[in-house]
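Take a look at the structure set out below.
Here the complex is missing one protein chain, while the rest keep their positions.
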Amino acid sequence: MSTQPSKELETFENPKPDRDYEIRFEAPEFTCLCPKTGQPDFATLRIRYVPDERCVELKSLKLYLWSFRDEGHFHEAVANRILDDLVKATRPRKMSLEADFYVRGGIHTVIEAAYP
Amino acid sequence: MSTQPSKELETFENPKPDRDYEIRFEAPEFTCLCPKTGQPDFATLRIRYVPDERCVELKSLKLYLWSFRDEGHFHEAVANRILDDLVKATRPRKMSLEADFYVRGGIHTVIEAAYP
Amino acid sequence: MSTQPSKELETFENPKPDRDYEIRFEAPEFTCLCPKTGQPDFATLRIRYVPDERCVELKSLKLYLWSFRDEGHFHEAVANRILDDLVKATRPRKMSLEADFYVRGGIHTVIEAAYP
Amino acid sequence: MSTQPSKELETFENPKPDRDYEIRFEAPEFTCLCPKTGQPDFATLRIRYVPDERCVELKSLKLYLWSFRDEGHFHEAVANRILDDLVKATRPRKMSLEADFYVRGGIHTVIEAAYP
Amino acid sequence: MSTQPSKELETFENPKPDRDYEIRFEAPEFTCLCPKTGQPDFATLRIRYVPDERCVELKSLKLYLWSFRDEGHFHEAVANRILDDLVKATRPRKMSLEADFYVRGGIHTVIEAAYP
Amino acid sequence: MSTQPSKELETFENPKPDRDYEIRFEAPEFTCLCPKTGQPDFATLRIRYVPDERCVELKSLKLYLWSFRDEGHFHEAVANRILDDLVKATRPRKMSLEADFYVRGGIHTVIEAAYP
Amino acid sequence: MSTQPSKELETFENPKPDRDYEIRFEAPEFTCLCPKTGQPDFATLRIRYVPDERCVELKSLKLYLWSFRDEGHFHEAVANRILDDLVKATRPRKMSLEADFYVRGGIHTVIEAAYP
Amino acid sequence: MSTQPSKELETFENPKPDRDYEIRFEAPEFTCLCPKTGQPDFATLRIRYVPDERCVELKSLKLYLWSFRDEGHFHEAVANRILDDLVKATRPRKMSLEADFYVRGGIHTVIEAAYP
Amino acid sequence: MSTQPSKELETFENPKPDRDYEIRFEAPEFTCLCPKTGQPDFATLRIRYVPDERCVELKSLKLYLWSFRDEGHFHEAVANRILDDLVKATRPRKMSLEADFYVRGGIHTVIEAAYP
Partner (left out) sequence: MSTQPSKELETFENPKPDRDYEIRFEAPEFTCLCPKTGQPDFATLRIRYVPDERCVELKSLKLYLWSFRDEGHFHEAVANRILDDLVKATRPRKMSLEADFYVRGGIHTVIEAAYP
């Protein structure tokens, strides 16, 4: 596996597909750019999912999140985009994502989306 | 967009209208006046909503909250008023507002209202 | 309105009677006497209610709580009494009260009652 | 009432039997002995109940908990025993007990039981 | 009972089999190895179960957890494995396990599984 | 010893007068009245002292603090008064008192005084 | 005393001038305007002083802080200004002020100044 | 070494006598009896010392603290007694002890003593 | 002032040069790259200084910190570099910087440097 930022999420076989169990990640090192001003945005991402046949590989997830570093994304759009990418890559039984952004204009914003 | 306080809330198109997802704001910089005494009141506002076709624009929300600075409002009334204004501007699938006021008379007051 | 302790709770018209919304008070300055020993008891009261036609006036609530200062009341009885008085004064859609007493005999006691 | 440890729990008449309300106690000063090694065990007990006709008297509860000080009891058994004794003494509408023991062997144990 | 690491979980008779009650363990001293790199992993395990006829013996649980110290296990697999072993040894009415791993690659991972 | 509020502080002989050691009390149940408005004030008192020949008796301290319940005192004066009374009663090597009052007018006040 | 915002700080006679003791205020309800943009700024002020002959009156302090509500002030300047005004009004033995401003541009700013 | 409560503190040779370093213990499981009422008291003990030639053995310390379980001791006396015993057993370069007792009469007491 | 990342730190005249007072910034949104692996690093920076003739302008500080986003820097070097740049730009009476980096390899690193 490379160590370059990449939108390609790698997965591995779920070691316990006959049980509904939950995997949770907290990733406080997410950053992208504001599409209007070009200024950096920062967020902590919290992901929870019940895997079906595939689990997301941890290092691959790190490289995937890194890949947003130089891209412009709106808060609401990027949270839904990451959820969609993770759903597409792992086809989970269910998944949710919480994107907890740093204060802008004196207001703290959190976006929470779920599949299905 | 101007940078003057304004009751006009601007919105933008929901980038993911086919999913029910939640947007949460915490705004600790709300102040208005007591209609009886004219003295300042302070609150932290917590807003959560599931957008339908429109999302509220963050800077516009800041200017909207600022617009209460020199107005007199009772606790119970202003919390319901802000919820109503936000509902009218965004027509959300659902929305709630929590207004957490500073201590007055040794008592800490919170108002929580929801739509629908 | 006087500034003497008083069991008379004043109310005002609910500014938003067509919505079920919640008002919460936290009052950490409640004290009464133990009816057996005459010694002071202290509690934090937490009140939540959904108003119907009337809301309780904040200063009046402060004076009402003050009125217990020189009276003897058992923990279980005073919590239910305050809830009853507030229900009678405001006729809320629902209301609950939590009385969180300071440690006595190495034991920390909380009473929680609800209407209806 | 004596101030000696005693398994006799005293009760008093519920001042508000027509309402389901909850009484909660937190008692951080519980200690008994390990029946295998004779070494002391320590726990914080958290009791919640909805009284029916009788409430447990606070000082009596303190003396009751003290009565375990020199007795050997297993964690699982003593938690259920105390719940049973309190249920028998007060005949509550419902009751639960959480016994939160100090770390043993690097493991922190909590037992939680409920009636009915 | 030996004091060597062992996959053999010892149990004892449930002292209160006629009641559904919960036993919770928090074990912050779990470590095993990464099967890919051989490097140590660390986790806090949180186990909750409702015993049926047998309870797991605390010291035996400690030795069982110790037995993973020199073994390679993936996060998702080891959490399910420990749950399976505990279910097999105690045949509980229900059980859940949360494995809360230390940060790797800037991401904090928790696995939570339940039986049945 | 009586169980009535009393300004008479009882003391006992310091069991270790040949060592400078510190005794600290935290008393969250202090209340007196505002001399201007007659309304109740509340504070947590924190006392630290190095005893010389006499230590203050704990129950006597409780009754002493209770004795302020129906008296009017300004914040700055009552903190210094209590320190003076305790110094006079125990003649300590050193002593300090912190009176941490509840919020009034949106402002939280603490008075800290020391002897000598 | 009026209840209008006012730069006139009222004082009263120090009840214990023969002792160096400290008075601390925490005032979380300070707001003024940014002189460049006109937008509101918010801060918590923490004041500590050792009074000499005069103490600052609490309600007067509240009205004084309120008087900045519609004025433009830079962070560094307003913190020093308030300290200077308080020093001038009370001539304390020593005084310090900490102004803890809300996040702007992703950066949290605190100014701390002391006299002498 | 026995596993019975014992006032005999065992020690071992300091592995690094040429360096001044500190050893800290926090023991939350201390209990003794009130000499006046016979009722149990509970405390958390915090011990810090710089060893000279001998260090106190951890299990022996546990048995030593256990030995107070059925003895009557005043707060101030027992804290100084334990410090004295530990100083006598280990002859440290310096040592301090903090005994943090549970609330009695609404007052939380801490005793802190140091050698030399 | 531009809104592009820039190493040029802007300053303004200290409004109170005749007083030694402290300005503190906490900036949780710092990120640069690891010079060995090219992977992103994240840190919270805490800066404290006593200004002499010039203060650092807040927006300029934000743009300055942003300018490290695409540059490779070792932890120890970048902390000292930022301190040096800030010292050079403002010529403070004294200044310190704490760079609190996210966990790498299971280890949390903080660098703290001061001038002079």
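Order as written gives the chain letters A, B, C, D, E, F, G, H and I; numbering starts at 1 within each chain.
In the analysis below, a residue touches a chain if its C-beta (ideal position, glycine included) is under 8 Å from a C-beta of that chain, and two chains touch if they have at least 3 such contacts.
It should be emphasised that the depicted structure is a prediction, and the values quoted were computed from it without experimental measurement.
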Touching residue (missing chain; options H:I23, H:A77 or H:A114): H:I23
On chain I, residues whose C-beta touches the chain left out of the figure: 74-77, 79-80, 104-115
Interface residues of chain H (partner: the chain not displayed): 14-16, 19-29, 51, 55, 58-59, 61-62
For chain E, residues in touch with the removed chain: 3, 28-29, 31, 37-40, 42, 66, 69, 102
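By definition in this document, only the chains that are shown with their structure count from here on.
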Chain centre separation in whole Å, for chain G relative to chain B (CA means): 29
Residues of chain D engaged with two or more neighbouring chains: 28-29
Which chain pairs touch, all of them: A-B, A-E, A-G, A-I, B-C, B-F, B-G, C-D, C-F, C-H, D-E, D-H, E-I, F-G, F-H, G-I
